[in-house]
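Dropping the structure in here first, questions after.
Of the protein chains in this complex, one is absent; all others appear in place.
This part shows chain A:
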């Protein structure tokens, strides 16, 4: 445990120590580097069997060695975090490790040969992190909070830059900093480069803290989008410094403001253009699926470099490229390619982040750059911190007047504390021109100190702070079970009432955009096959089927074949009872699993069987165990784990190291089916004996013989589907309009009657039951195993079966008869 950590560290140290003298010894020999051939010719007395060709491989070798060392460093840091303590965030530990490595290099070389050079950072290390962040960005969350994010990014950054710069200048004029060769413009320039919140640092620290999703997206979105402002401010003030004070007049200032518009919007539109290009490309790559994953990286990087070339905001460009293309690329590409892209992105991003932090540490060990000016440095730290807090609270106060869900004070505190500076600031500082800005080294030193302070100190204290703030709130009550239950109930209630009220006003735009996007953009950018399959429920269906299949296989492997044969008997009986004999023939393999489910329904919830690896025989025993084990802690824990999360609580964890399918889709499926079933039951019970089963299927176009069963005439025949396309529920209209072979749902279909709205969805939710009767069993039409596991009440499952049977029978019989009320 601890030994492995030390081993890793030792390994890294040894490697560097070993390599370094080698490098040093060889690179010092200039003549070798310059005249390789002469050297060899001169000393050649016989045939050399083996020669040492360092100069041939020097550059790539050094690069690879550093990548290797970075990997080792990450390994040791993670091991350290795992086994020893997890107080310091990984980024902080990497910086410290960088210090050590830098010290070793410096000790060997007397000079820092391995610095983090701005071009390396900006062109080779940063793009993949931003691409990774934007590719996995939760779009809905991002765009619904876009207003707030933009306010923070634009005005917040300007505020920070202006206040820090002006305050420092004021203090300089007051003489606190001693004698420096610096002017107002240079202070403003410094302010602009230190003002920006850094996406790399934010990800690194917040990943380990797990705050709620709105807070995370606000800080993270701000850190991404503020690059537009940072680039502009930096370039503007850089140019102003070059021009000199006297030549700055109103025209120049207007040009500065105008350049912001051009740079920011130009970068964004460029990114969107590349996203369109990428989507079109993936649309055509059906036959070379093996390389289509590469296009994502290539085009993304192209977007970045092109924007850089045109002096537009490169980060904005690659951000919007990632954000806009994710949906289409994921739909168009083969599943394997999608997985490849995900894994490769995470790998590259992780690697880059490690190297960045490592080099941030290494670069510090360099006597040349350090200029210490107590006043400047301390004041910078102070002002950066204070103005961040003031700015955040100020803008949040303004925003809360317009937001439907105001941002809480606690979140504001975390937001202001989370304004971390990172490598981008350092890169910009290192890019400064020494001739124009004589105090460049001072600025670099200060930037480094600010970066270390925020990443290490604020990183360390972030988690305790978050916990402390929450603890303070919760300390009033122990959060009893009933409170927890009610809290969750309140969330659901609130969500429901909000939906009933509609988001009055901005909903119209969202709906309009969604409609436009479905009809035109998807047509252009998505493969036709993908467009048909983008049915939301179907994709959940498919994913859940895949999960079930995987569970089924692993369960089988665990239990061995004996378990299957044992439960086979019961399977037949139950199965036939449930679904009629047709199914038994069609799906022999599934039967066994069905038996597990059937048994499970009587005793336990089914998934617990699958997941807890309990062989079907010993169900009862386990049941008693469970009862005994139930005590206070378990009750709380269980409730905590299993309560459906409401919208507010769905955490989208942005994690550098793993990604999971959004679990709330499972919950959504469960709740949805349960609701539909209960509605169906109540509907059936109120309309005694009337069969509700005028099912609309994809195969029977003329079957639309529904009458509004509850009597009151629905003359307009409005087909549900053009309202409330919000958030999670884009799928329901899709169900209606899914696929071109579903003419019954075309808006112009003038049907005098139609079934209660929820019935339509129920039908479409479980198409496979219907499909099974017609089509041979193929893997694509794998029966949805899960519906049977929905409820632990046995009656419900039978009812479900009855419903489906009834419906199917009626569907068989009814051709044209109308339902009478």
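Here is the rule we go by: a residue touches a chain if its C-beta (ideal position, glycine included) is under 8 Å from a C-beta of that chain, and two chains touch if they have at least 3 such contacts; residues count from 1.
FYI, contacts and distances are computed from a predicted model.
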item	value
Omitted chain, identified by the protein name its UniProt record gives, among "AP complex subunit sigma", "Outer dynein arm-docking complex subunit 2", "Calcineurin-like EF-hand protein 1" or "Protein YIF1"	"Calcineurin-like EF-hand protein 1"
Candidate in contact with the missing chain, chosen from A:382, A:398, A:493 or A:546	A:493
Which residue of A:173, A:433 or A:483 touches the chain not shown here	A:483
Sites on chain A contacted by the missing partner chain, in the whole complex	403-406, 476-477, 480-483, 485-502, 504-505, 603-608, 611, 623, 626-627, 630, 632, 635, 638-639, 641-644, 646, 667-668, 670-672, 674-676, 678-679, 710, 712, 714, 716, 718, 720, 723-724, 726-729, 731-732, 756-758, 761, 789-793
